[in-house]
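Each chain you see keeps its place in the complex, though not every chain is here.
Every chain is named by a letter (A, B and C) in the order it is written, and numbering of its residues begins at 1.
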Amino acid sequence: MSQYATLVVAVVGTGRMGADHVRRLNDVISGARVAAVVDIDADRAKRVADGIEGCTPHTDPAAAMADPSVDAVLIASPGAAHEEALLAAFARDLPVLCEKPLTPDPASALRVLEAEQRLGRRRVQVGFMRRYDADYLKLKALLDQGAYGRPLMLHNKHRNADTPPGFTNAMMIHDSVVHEIDVTRWLLDEEITAVRVLRPAPSGHAPEGLSDPQLILFETAAGQIVDTELFVNCGFGYQVGCEAVCEGGTARIGDDHGVFINAAGKWGGSITPGFVERFEEAYDRQVQRWVDATRRGEVEGPSCWDGYAAAAVCEAGVRAQATGERVEVELVERPALYR
Amino acid sequence: MSQYATLVVAVVGTGRMGADHVRRLNDVISGARVAAVVDIDADRAKRVADGIEGCTPHTDPAAAMADPSVDAVLIASPGAAHEEALLAAFARDLPVLCEKPLTPDPASALRVLEAEQRLGRRRVQVGFMRRYDADYLKLKALLDQGAYGRPLMLHNKHRNADTPPGFTNAMMIHDSVVHEIDVTRWLLDEEITAVRVLRPAPSGHAPEGLSDPQLILFETAAGQIVDTELFVNCGFGYQVGCEAVCEGGTARIGDDHGVFINAAGKWGGSITPGFVERFEEAYDRQVQRWVDATRRGEVEGPSCWDGYAAAAVCEAGVRAQATGERVEVELVERPALYR
Amino acid sequence: MSQYATLVVAVVGTGRMGADHVRRLNDVISGARVAAVVDIDADRAKRVADGIEGCTPHTDPAAAMADPSVDAVLIASPGAAHEEALLAAFARDLPVLCEKPLTPDPASALRVLEAEQRLGRRRVQVGFMRRYDADYLKLKALLDQGAYGRPLMLHNKHRNADTPPGFTNAMMIHDSVVHEIDVTRWLLDEEITAVRVLRPAPSGHAPEGLSDPQLILFETAAGQIVDTELFVNCGFGYQVGCEAVCEGGTARIGDDHGVFINAAGKWGGSITPGFVERFEEAYDRQVQRWVDATRRGEVEGPSCWDGYAAAAVCEAGVRAQATGERVEVELVERPALYR
């Protein structure tokens, strides 16, 4: 595979997450396309494949990976199916992006770990996506710089509006807290050595049998303490927050304003240095929308009329600037094409 | 061009903005590639083209557009060169994304406007990228919904840390305020009918001859008043803000916390409803990084060890949850592959 | 009058503001009492005086000031009545706190000014109370320190939920903008030399005939520009804000979080250095409530039971700290007196 070649991907699992990853690979990001999709539900696999040029549906992961055009595998099937798919990918030495969890329990995870070691090199990236969130990345960079000294504690918050039917106490750990487990290990670069769970009297909005909220406490190998409020039926929306308490300051994310610092007698955050940083995503979105519309044979967005009107106001503005007076803007009548 | 075909783009201008758009088209967004680059500096065009498979350098826009594989044109040359490039694109009926300004003055803009009308359909999108910024989009949506009544005033802020050598008062309008001109027209959906510019005693940090800051005042056809603080040597960073004052509330962007509302006795904003909205960009970034690394033959990101450790902590967590006790986490020794 | 003597005050005007000042002088602040109240409405004066030990009602300001026990005068009658009351106070050389406006127009103000000069020393403090607001005081201190260089512009906001019947455009200046006039002159320590008023198309919630909102623009003797959004039927509450744009940073008050600074690449504010600054008002309020209750013969607030329970939890806490274990708190049964 040349550096410039498009990455050809097989996606295992075409449920909600899998279908979203198919869309992402084909329509959002650069440099990849989906050539095979796998689902034990053959109809679902076929429906997804039908929408994509050159994409074949499968029911067996190994069969999809046998396609010689496939360069890499994205696994988004239920956790219990991961081990088999991972081992099939290892058999063909294919790189894998595996949605979390790697596998549902330590014993099976250990088998995967050992299989990858037999390959002699890493093939798997696990889908802990918070490590790619802009706010968590900034917090991680701050901690790695050590600007405020060593981190001593983390205070996490993890709130969901509500839970789907059948959500259990164990799922609160496996599906929700698992993110704080990874965030803790990644931010602090330490293993977690002990866990406590405190269960207050549950909310009246908690489904029968669910102990919600809970307070989860971690200790790390370095003696740090991490607390996590998990409240999965909070009713008001989705909120994820993390405050790192360091020797000389605290840094908090999750309040909708980037990284919030307490240090050296001040609270606050950083100002974007320039327009590139501020509007980088707007530029990306602008060009993506233009490409998408053009591929559909359409034209949208700001028109020549908008360009003309801006030029006319600029001209008046420069005159107003020079004279200090009110200057009227003159425009031709708006042509039909731009109404 | 089929709906699924990659859009083949010629980029006119390979300076800072042009080179950045080349990178964006090839490496960031989905569905496009650059097949031709144009610059009056032949060496610069060649340097940019050399880094891209199947990309030809040109010094003449019309020659680049003559390549029959070219589907569309992105113009990022200096404003004075836009008219010629736009007319060349019109001659071949090619869709265009034209960086702002459309052209530097109303007379030339009018010529472009007339030429496009002769084509009988829109071919041009002008690069007012703020219309694609997440915050401005939310503000626009709020105003269009009319949740707080009609907008009566806008208060804009536009601050730069400093200006490059040779920056003039006229450029403060043409290069800086032009964004507020477009934002005003777009947010309010009204033409600007008059302009005033008030010039306070300048900052000691303003370069000789530059009247900085300035207060620019617009009136719209609907009688709205818009003020803009322009301060291009503020020293502390880049800040863009807009507060819309409506009949029943105000909505402000630019303070690093999304849209800030005053209405009905409350200040504040909205909570993200779910993890998809909150982490959408993290998912995109995760998969893009995986594809990029895989294309380079590398593996990075969370490893199988991270997956295993998470599974082990989850197992301990579920036990801690059930017993109310402190539960120690047991891990095998970390294998060499994951150190 | 000795330094330790209580200041004996005559209050002129017993409407809403006047009655509130009577309460303030007697029950809130230290070192003063009201011995005379004046109102052209004799019944109203009597009703107010009846509630206060040793207080006499009057209908004529001069008669009240003739009481030899009166040390000072607080004028809170309508503006048109101020000149007469001020001159009566000057006749007896009494110090005056005069609610704003000093008088309603420059000609009468000039007469007062000349009369005070004839006394040869200042006797009057005008009631521009924003100069005593904690946030404005902090902003003033920042500007006086010059930490961010000279102030170049001020952006003011002045919003009221709604206006009483009969509120006019002229009252928007005389009753509302007058505060920004004083704030501008005080913060910048410069006279205002010119005024512009821009009137956008009014809100649908503005009463018939009222041009609301308005944008008021001041120029100062030093060439600074000050803009004020005045919106007196904004519907959502009362908001007052001021952002000072200085050569090297901006400082904003009015967003419910003290002074908000943009400077040197950071946004944010200061952290209170210690508990005295943080809880000073709580201490004042605590002791005032205790004195008030005790004077009424009552006991309220935290009880001995609260003190005992705190001691018991502390004891358990110290044990928990030493052992690392969960320690139960033991309390005697709660006595009837504390239920």
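Here, contacts are C-beta pairs under 8 Å (C-beta built on N, C-alpha and C of every residue); 3 or more make two chains touch, one makes a residue touch a chain.
Remember, it's a predicted structure, so these values are computed and weren't measured experimentally.
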{"item": "Copy count of the single sequence across the entire complex, 3 present", "value": "4"}
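Here is the rule we go by: only the chains that are shown with their structure count from here on.
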{"item": "Shortest chain-hopping distance from chain B out to chain C", "value": "1"}
{"item": "Rigid-body rotation angle, chain B and chain A, from Cα fit (steps of 5°)", "value": "180"}
{"item": "Chains linked by the largest number of contacting C-beta pairs", "value": "A-B"}
{"item": "Most widely separated chain from chain A, with each centre as the mean of CA atoms", "value": "C"}
{"item": "Interface residue overlap between copies chain A and chain C, same or different (over half shared)", "value": "same"}
{"item": "Centroid distance [mean C-alpha coordinates] between chain C and chain B, Å", "value": "45"}
{"item": "Approximate Å spacing (C-alpha centroids) for the pair chain A, chain B", "value": "20"}
{"item": "Approximate Å spacing (C-alpha centroids) for the pair chain A, chain C", "value": "49"}
{"item": "Sequence positions of chain B contacting 2 or more other chains", "value": "198-199, 236-237, 239, 255-256"}
{"item": "Residue ranges of chain A in contact with chain C within the complex", "value": "261-262, 265-271, 273"}
{"item": "Chain B residues touching chain C - in the complex, by the definition given at the top", "value": "149-150, 152-153, 155, 159, 198-205, 213, 215, 217, 219, 222-225, 227, 229, 231, 234-237, 239, 245, 247-250, 255-256, 262-267"}
